[in-house]
Structures are given as C-alpha cells and as structure tokens.
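Rather than the whole complex, this shows some of its chains in their spots.
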C-alpha cells in the first residue's frame, strides 16, 4: 500500500513538475548582507524585491552557474571571486561591489553601498559581454554625441528654448534636465555626485548621495565609477529577464522614433508578424537558443545578439554584445548611409572639410575611419548565415542586392537635398558653414535634416528589414520625394523675397535720383 | 481498493483543479426575466450572450459578492435591493433598472426595458465608483467640449466641410453625425430618443426606440436618464472584464492620437516594455492587486485607478475612479500645461480676457479655478507612493524635478508660438480675437494649435511617463522647435504679400498723379 501511495505521489509530482518546472529550482542561500537589505527593503520597495525574486540572480549562485556546460552558461567568467560564489546574486552582491571605484558610494546602516550598478560591476561575472559591449557604438553613445560639435548643434537646435522678441526668434541653449529628458535619455547621461543629503526615514535620519543626471539607464551612460554604459538599458532591473532582452519591445524603447524606426519597420515585416502572431508558444529562455525549435522567426536579438544553434546544436551565430559586428553598413545616415566606423569612438572622425562626420557633406565616405570592403563582406556573411537558416540562397542574395541598391538611391536623394541647401547658402537666403552659423536652425536646414534623419533612414531600415509598408508612404520614399519639392518652394519663396526687397529699393532710388 | 481509487481520483482532480480553477465556480441562478431574454437573444446575438456568460456578472450574485472581505470585493454597495440580490446580473437586471427615469424605455415582449445602461444604473451595485467618476473630468467630457465656445470653434474648424468657390474657402459647420464620428466619439454624444419605429422580427412586428447620437460609449456621454458617462467605455460590454480595464489597450482607444499620446509614450517606456514582454505571466484579475506578485510593472490602471497592495496586503494606493486625484498637473495643454481644475465642470472657468480657458492666452494660470500648491503636493505624494514601490527615493525625486522642468520649457515654447500668432494678428496678416474671427481657421493658427496640442503635449507626456523616444523626434522637441521656424516663415511670406500689394498700388498711383 505504501509503495502504491508512493507511486501515486510520483505521478502527482510528475504532473506538478510539468506544470511548475521553471519554479522548482531549489534556492541556494542569500548572503547575510543581502538578508540585511531585504529586512527593510521588502516593505519599502515591495515591487523591486518581488521583481528580483523572479530573477535567475535570486535563484542560482555563481558557483552553480559555472557548473553548466559552456554552451548553456549565462556567465562568461572562468571563475568568480570566492566571497561571491556561494550565495545568490542579491542586493549586496552588486551594490557593494568595487565600492572604492564608485564616487556614489556611501555609508548606509553599517554597509558601504553605491546606487548605480555599472558594466564594470557586472563584468565580475559577465566579462566577455562587457568587453564586447565596449566595442559597440552604443557604449559610446553619450560621449559620441557630447563631443561632436555638429551633433551637439543638432541637439541644441531641438532642445533649446526659443523666445520671440522684436520680431525675432532667439535660442537659449537647453538646460541639463532638458538634455537628460531628451537625447541623453537614450544616449546616456553623465551621472555625477553633487553631495550628500540628510533625509528622515523609518530608521531615523539618514544620508544619501545627491546625483545629477539621474534617473538614467541610457546605453552610453557615464557612470560614477568612470565606466560607460548601462546593462539595465536592455537587461531590465531587477528581474534581468533574458526573455525580455530577447523580445523586440526592449529595443523599441530607443529604436521606434522616425530617426531610427527599426521597431516600426519590424512590426510590419513578415518577421514581426510571425512574432506577434505566434510568439506566445515560443521559448525565450533556452540557452543556446534553438532556431526553429524555440522560435520560428527572428526578433532583434536573434539577428544581432544571441547565440543561436540548429537542432543538432551546431552554432549558427555566436553571442555578441558588439551587436554591429554582423552589420556591414551603418544605416542611420549621419548624414549618409555608410560603412560602419572602425572605432566605437566616432568623435575621432574628421572629414576633409574638417567636420567630425563619417562622410563629406556631399556623401563621399571618410574611408580611413570606416571598415573596409573585406570586413564588410565578413559581416555580411555572418548575418547571412542567420538568414539562411530559414531562407534559400537566392532569396537572401536577392534581398541584399535590393537593400544595397536602396542604400545607394537614398544617399542620392540626400545629396539632392544637400545641394538645394547649399544653393540656399550660396544665394544668401540661409546662413550655413561659410557664415559660421548653425546648419540646423533655419527651416530649409530642418527640412534637410528630415530628408536624411527621417525619410532616408526610414526607407533604408524598411528595406534592410523587409518591412516595406513603412518605407513607402509612412516617412519613406513618398516623403523623401515630397520634401525635395518643399525645399525648392522654400528656396523660391526666399529668392522672391530678395526680388521684392530689390523692387522696394529701386522704387526708392529713382525718387532720390530725380532732383 | 476503493480507497485507492478514491486517492487516485483526488490526485487527478487536484491536477484538473490546478488547470481549471478559474472556471470551477458553481453558477448561481439566472432570474426568470433574464431567462426570457436569453431564450431569443442567444440565437439572435450569440456573440453578445457568449461574452456575457464569460463575465463575473453571469457567475456571481450580488449577495455572494457581498460575502467577500471588503478589500477583495468588487461591488461597493453596502447592500443590494432584495429583488436583485439572489440572481446573477443578467440582461434584465441592468436593462430593466430605473425604467421610469429612462426616456429610452419601451415595451418589449411583455417587459419594460431600456437600451442604454448608464452609470446611474450601475451605481445600484457600484455607487462609490460612480460617485468618484462624477468628479472625474472624463464624466464631463461631452459638456465641457460642447459648452465651451473656444473648444467648439476648434472642433468646428476640424470637422466642418470646406468648399472652394470663386477663389475662396467657405466652412459649413459639421453635421451631427460627423461630430459623433469625431470628437464626441470619445467625449460622448448626447443620446436622445427620436421616436419609435416598427420593425419586422422573428417574433412578428415589434416597436423599438429610434436613438440619435447612437451608437456611442464615450466617457462623458449624456444619457437618456440624464446621467453622464458610460462605464462601458472602459468596462467593455458584456464581459466587463477587470483584466481588460486594467490593460493599457483600453486607454489607448482615446489616448493614442497626437493630442494625448499617453499610450504611444507608454509603449516605448520601460514600463510599457516590461508589460509587453512579460505580462502573459501576470494576474490581471486579483483584487486587491498585489504589486510585484501579480504584476511587475505598471499599466495605466496601476498608477491612476487600481487598489494596489504590497505583499503584506498593506495598501499602496486606494482604488479611485476620479483618476486625476494623483495628478498634480493637467499635462494636456489647453493651451498651456497647468494645475488641474478644481471642478470637473470646466465650462465654469473664465480667464481675465473673458475666455473659457484655464490660463490666459499668454500662459498665466487662472488660479481661482485650479487646485492650489497644497493639493498638488498631496496628489504628487499619492502618485509617488506608487513609484516608490519599485524605485528609490532619489530616482523618483529626480524624475519629478525633470518632468516639472519640461512642463515649464514646453509652456515657454508654446508662449513663443502664441507671440508669433499675436504678431500676425497685429500686423493684419491674420484675423484673430480682435477681429472677432475664429482663432483656428488660418494656417498660422493651425500651426499654433499643433504647437501646444501635439508637440508640447507629446513632449510633456513623454517626460511624465518616461517614454523619451516619443518626445524627441516623434512629435516632440524637434517638431516643437521646427514649427516655430515654419510659423516665422509664414509670417514673412504674408508680410511679403503686403509689400507686393503696396508696390502694385504705388505703381498705379504715380500714373494717376502724373496729369
């Protein structure tokens, strides 16, 4: 009878196992320091703690994580410091790491903690990813914008406050909070410690650091320990769910606007359609990620980041956090689509005209700073390996030929807009480089910006990711073409103004000459 | 052996219970009147009936609902009329309630029924919610638009039909159907009974009321019983699913356009990303709603409506249907962002210039009609309590400082646009208030509207809800800035026209003077 009962329990437990497998992992211990944190913070920030409890960090110790076979492992360190190895990764494990390097470190209830956890901290267990990310343009998103006078002018012209007095507009440069709420929200702020502030709490008076540039989780954030980036941009605190990082919504936080409409394009692509329609049955947690088995269409991560394998566990693509190492071209025209920069630090680039741009104003690439054809070929091959997992060679070849043609024609349409703007500068109806004026502050210049930043970019993304509907009427070829007419009309209107002025002058002159 | 079989059955049933728990509620009885409705309507409107069968209304009687502990209860009445208490809430229970107050009541197959179920009807079981909703701006959305001459002019200028004759445009005011299909679709129509109409049915000839302003489920609908609002706007008929009301798609029905882009902003915010990526594992039905346990990121309802608790069942925020009582500021600029109005009836407001607007045309708030700093502080504290469930104090403080800065700068950018428009009025190239002309019908006025209604609003929502990508290029700061240039060019073009006219006149005059 006992055996029978045992058997029944086996069946019952088996059923439960099927139902609850994911949650059945026995929890290893929490460190004393983290236990201390949780004592108060569970009630102060219940959502934060509950979110963390759902994370793998809360369920597996680094020591256990290292026991997994290398392909399935989610940590890339060969070994982990002994004092961190045996407990789960809790509050204290991250917020007390490398305290000495952190300017935001402070004494808190007997512990030495810091507020901002940085890639440098994460690299204790994830060194390979952090190193790769350092080669990613994203890690330099803040400095590349901040140190580039051309881009800063563009940002200032959008973010500054304009006032109207005596018939004229005047631009007041944007304040720090506005910048942090705009471009640098995604690019990353510089987080600085401004001092300490005393505050009444449930535990009595306590001191906390005052941070500027906070909150922020931009991809190129400059951190109080001097490091660059924020892993939390994609690996959302405090669950750090791989499922979430692999879903396209994460990328959409920064890549949906008309300047980089990758997500908007994905949504109307066949890939996006399959994802939206069928993803509820996919497995977003498996490592390595099995093409066809775990999912049947790519998300952003599949093509640009994840370690993917076929059914025989053969690697299709290696995991990368450089992300652009399967991209031959940088679609996002600054000002033209061009080969990817060699270095993630684009503020080093200077074109022949002395501008910090990867192409001349008339489109010629500044080749010495950009990857060469051989490297492009290598990257295309790496990307196409992913495509070929589901598509025939003729399909893939055709797609790439078509895309490169679109890159060429959208660059041509940008050049045309540039030429109209140059004409406006030459005719003296707008002020540009020669006049040492911002090239972003007049109406025709803003139309020029939209030509490449919105319309050429949208058309290129629509082509690259096969979401054609986005590249026709919604900010695509239609607008690319219409905008040129509007630039021409603006030019005509201003030239007309010159004529009227001339007529008025000559009307006055004869009178003067008469006597 | 029997005991053994019993044991097995327990195990098996246990498994089934885990799988089917939600549907295992024993159904209480349906009233005779509802039974009569169902006899025909199950085959006439199968979708409607099937939808209702999935509702809690169809599964629980008010008497049973009252037995739940107060925190978990979904009805707020202390007691329910005896004739309604013991059966489920079916067709008859709602469509036969308060017949005497309903102008749309008619005799139907021996029953006295009305078509339009109203908040007044719902308040039989849900009085607290209906009362709170009465203090919500939304409940007055129809009358606030209809009774405000400025807003009506704006609506007419958009909805009217324009015709072109003899080189001029003429505006024909919009007809009733157009208004119902446009602004009043969300704001709510006035539903009136126009008479009775006889119609052939399966049951022979029958008479039904003819309604105007129908169909409609706008938030401020004026109902045939004189009440305001439609609970079905959010609690969609006939399932009235709390899951649906708590999901952001419901709010998106009216809050996605460029005028109030709350949903668009939410989608690209970290909160929206977490929702989109992970919500399939959340519990949207639990009452009270447990932060961290049932969900790990806010939907619209979490911050603005729902009763939320922490893991210890301590209340984090009370349920409210006033919805703006955690909002210190009214973001949606009419014309500037400003402190929330005291009364939901905004048609009472008059500014110094005599216009029914909460600010002067130049931005100064009409303080006597708006909540004061103390009430704002109270509302901010209530909202921040929700934020603090997942974020640190420094994060939350930083977010609010940044948002209030954005409120200020977007108001400044609106003021600049206003000044350009005033200049156009003063120079006589556009007609405005002084000329007793619509302030919405000329191109520069429409650009002015877009400055506050689209671009300043979008920037503010993006800031408030931390969906920055929406506030930069997509209708955000970039357009806020570009639009000013375009307004200036329009002004220049019109002034140029004056000069040309003058040149033509002086060309004629000399000839006249010559003799």
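Here the chain labels run A and B in written order, and each chain numbers its own residues starting at 1.
In this text, a residue touches a chain if its C-beta (ideal position, glycine included) is under 8 Å from a C-beta of that chain, and two chains touch if they have at least 3 such contacts.
Keep in mind the model is a prediction, meaning the values are calculated, not measured.
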{"item": "Number of identical chains in the entire complex, 2 depicted", "value": "3"}
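To be clear about the criterion, only the chains that are shown with their structure count from here on.
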{"item": "Touch list for chain A against partner chain B, complex", "value": "1, 4-5, 8, 11-12, 15, 19, 42-51, 54, 115, 157-164, 167, 169, 175, 177-178, 180-183, 185-186, 199, 208-211, 214-215, 217, 236, 239, 241, 243-244, 247, 249-250, 252-259, 280, 441-443, 446, 453-454, 490, 493, 496-497, 500, 503-504, 507"}
{"item": "Chain A partner contacts - residues on chain B that touch it in the complex", "value": "4, 7-8, 11, 14-15, 18, 267-270, 272-274, 276-278, 280, 291-293, 296, 310-312, 314, 316, 388-395, 398-399, 401-403, 405-406, 409, 412-413, 416, 419-420, 423, 462-463, 466-474, 476-478, 481-482, 484-486, 488-489, 492-493, 496, 499-500, 503, 506"}
